[in-house]
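Next up is a structure, given as structure tokens.
One chain of protein is taken out of this complex; the other chains stay put.
The letters A and B name the chains in turn, as written, and every chain counts its residues from 1.
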Amino acid sequence: MPTKSYREAINEAIDHEMARDENVIVIGEDVSGGAGCEGPDAEDAYGGVLGVTKGLVGKYGRRRVIDTPITESAIMGTAAGAALTGLRPVAEMMFVDFLGVCFDMIYNQAAKFRYMFGGTARTPLVVRAMIGGGFRAAAQHSQTLHPMFTMVPGLKVVMPSNPYDAKGLMIQAIRDDDPVIFLEHKAMYDMTGEVPDEPYIIPFGEAAVTRDGDDVTIVAFSMMAKRAAKAADVLAKEGISVEVIDPRTTSPLDVDTILESVEKTGRLVVVDESPPRCSMAADIAALVAEHAFHDLKGPIATVTAPHTPVPFSPSLEDIYMPSVDKIITAVKKVMK
Amino acid sequence: MQLSREDMLRAYRLMRTIREFEERVFVEFENGNVPGFVHLCYGQEATAVATGMNLTDRDKLSITHRGHGHSIAKGCDINSMMQELYGKSTGLCGGKGGSMHIADLSRGMLGANGIVGGTAPLAVGAALTIKTRGEDGVSVCSMGDGASNQGLVFEALNMAVVLQLPVIFLYENNGWGEGTSHDYAVGSKDIAGRAGAFGLPHVKVDGTDFFAVHEAMREAVERGRSGGGPSVVESVNRRFGGHFVGDPMLYRTPDEREHTREFMDPVKIFRKKVLESNLLEEAQLDEIDKEAVKTIEDAADSAAAAAFPDPKELETDVYVSYY
Partner (left out) sequence: MSLHAILVPKWGLAMEEGTIAKWQVEQGAEIKSGMEIVDIETSKIANVLEATVSGTLRALTADEGEVKRVGNLIAVVSDADEDDAAIEAFIAEYKEREALEAANIVAAPEPETIEAGGKRVRFMKVASAAEDAETPLIMLHGFGGDHANWMFNQADLAQVRDTYAVDLLGHGGSSKDVGDGTLDTLADTILAWADAVGLDTFHIAGHSMGSAVAQVVALKAPDKVKSLALLCPPAFGEALNHEYIEGFVSAQRRKAIQPFVEMLFADSALVTREMLDDLIAAKRVDGANDALQKIADNALSDAALADLRSKASGVTAPALAVFGEKDQIVTGRNIGGFGGKVETLPNSGHMPHLESAAAVNALVADFLAG
């Protein structure tokens, strides 16, 4: 099977769907780049700020790959309005941090059309944004804000942790009739893996059990699923058998797979890159405490960022992020 | 452009129906039949009707929380509208939206919106759909003077110009944003001129004069249909009532309110004009007056008789499909 990067997998998914459906458009700042510029390679100068939409303008033209001014409310609102009237926009918002500028268009508008309008509306909108720290990008370009979107009824939230999932989940996102927040971890764009050439989907609300184990269940999202797998490697050497669950989507959330695993292992560690309060870590811990309390052999542990903004200095950011060591420590704590 | 007799009769019928609708909603709100809070547009009927009459079902219209008039003029079913205001299951939105979110997508009415200025970028998006598909429709965004100051409206104006979309930004300057005068809140004092500075044709018209608004909208719609890009229309009128039903209107004087009812009533002005110019006959208009009363009486009866939503409807319509 061909090997592709996370970036290529997402690009290929959008490409498949643009070829399949004329209603799919890509819109955002520099999705092509070079609009109105005279440089020798102005067209497709960027192809997305990190190159994810590279090449699409050459295939589908500026009519369907639309560069916009840096005005997030207008980008998001235009995409939402276009979705409400029949297009399937894929809106590139760059850093998830910037969604604060246009949050109204997401949680008051796109997320609510269907309910407010009594089920008559469809809003097939994909909002792409980068999440995650580790780039020394400081407080406004490093956040992992999926809990803010997960708590809004009407939105779906997707966090792929590998190239195969990224492609299948993006195709599902574009074909989905509801608004989808698609969160790409910026540290994973160059990660490679096997990705079929053909289009395929991965449905939302289906966790991937990336590793089977008997002693402890780790639930981890996006890049943290990778760190959890590394922690599980180390722990296996010490005789601790870890099951790793990557929910892939936080809304809908595959609660059953988590509960079934905890039923087997009796121990739970939740790993998430966002701060701890009102987070997925808190949410999953609460779900398990409510529905699987009697299966638990001990307290649940969470490994999250602290309740602080993301710091700039490498020495601080390194200790901000949940690390493999912190995950190992948490697992050993729940094993006691 | 000269309007036909049929057009003028239709305009009068729509304005009278809107007036009756709003007067009745005021009463039914006070009677406790209309829950929540409602924002009435009486005094602004000419703008709604002049807009709606320039549009067809293939055109899109996004409106504000003060949107009953535009909804009726765009062709929404009046019984279903009243049922929605009553929170009934047979309402346009199944009782889930109410006055502030009334919508009829089948008629291109993309919904009333409770967020001031929230519709501007959405209307730009609807225009993008039209342009991308090569259709000849237009997208109209009706807003108030309050929305004219919102940052995202400026973004939407710029986006419409950059992408050259068939969208019309219609500002209804009705005097107040909630309880604050537009003279205070609009720094430049000139809504149309400021919006036009983004690089699009703009015009300011007397919003109490149906014919003036109709002509301005006709030109803007024609420009959008023929690929001429976006336009701005500012229609200056004045709402009869408060921001919401129950607003004590401490910011308005009794004299001003009386003057508004007497001299800025678009229905009265229309009637006077068509009679003095012998364009229509008084008997015809009187007949329409009676019919409007009957239409709204029927709508209120239908709303009173309709059922509230079943409890199971609480959790439906959040997603097309979730899992």
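Note that in this section a contact is a pair of C-beta atoms (placed from the backbone, for glycine too) under 8 Å apart; a residue touches a chain by one contact, two chains touch by 3 or more.
None of the values given here were measured: they were computed from a predicted structure.
K.L.:
Among the chains present, which touch the one that was left out?
P.N.:
Those shown chains that the absent chain touches are A.
K.L.:
Give the residue, chosen from A:Val242, A:Leu287 or A:Ile300, that touches the chain omitted from the document.
P.N.:
Candidates A:Val242, A:Leu287 or A:Ile300; residue touching the omitted chain: A:Val242.
K.L.:
Which candidate, A:Leu50, A:Ala138, A:Met151 or A:Ile201, sits in contact with the chain we can't see?
P.N.:
Looking across A:Leu50, A:Ala138, A:Met151 or A:Ile201, the contact with the absent chain belongs to A:Ile201.
K.L.:
Mind listing the subunit A residues that contact the chain we can't see here?
P.N.:
1, 3, 168, 196, 198-203, 206, 208-209, 211-215, 232-233, 236-237, 239, 241-243
In the analysis below, only the chains that are shown with their structure count from here on.
K.L.:
Using mean CA coordinates as chain centres, what's the subunit A-subunit B distance in Å?
P.N.:
40
K.L.:
Which subunit B residues qualify as touching subunit A in the complex?
P.N.:
60, 62, 91-97, 101, 103-106, 110-111, 113-115, 118, 120-130, 132-133, 139, 151-152, 155-156, 158-159, 162-163, 316-323
K.L.:
In their shared complex, at which residues does subunit A touch subunit B?
P.N.:
Contacts found on subunit A: 25, 27, 63-64, 66, 68-69, 71, 73-87, 89, 102, 104-105, 108-109, 112-122, 153-154, 156, 176-178, 203-205, 252.
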